[in-house]
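Complex shown without one protein chain; remaining protein chains in place.
And then chain A:
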């Protein structure tokens, strides 16, 4: 069997894999809100707070 059949089937399988991933993503509602996630990902650092008072004070002085 020619190599082109193998290549074709691989490429189609990969393409369909991505396509299914896309459909599932839409279905789970990932495209419903396109703003909040972009803000949420920036919060990672604030969740663990060492010294909250300090930041407030430094903010006041500047």
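Throughout what follows, contacts are C-beta pairs under 8 Å (C-beta built on N, C-alpha and C of every residue); 3 or more make two chains touch, one makes a residue touch a chain; residues count from 1.
In the analysis below, contacts and distances are computed from a predicted model.
Asker: Per UniProt, what's the omitted chain called: "Sugar ABC transporter substrate-binding protein", "Pimeloyl-CoA dehydrogenase large subunit", "Cu+-exporting ATPase" or "NADH-quinone oxidoreductase subunit H"?
Answerer: Looking only at the record, the undisplayed chain corresponds to "Cu+-exporting ATPase".
Asker: Considering the whole complex, not just the chains shown, which residues of chain A touch the missing one?
Answerer: Here the touching residues of chain A are 4, 8, 12, 15, 19, 22-23, 26-27, 29, 31-36, 39-40, 42-43, 46-47, 49, 52-53, 55-57, 59-60.
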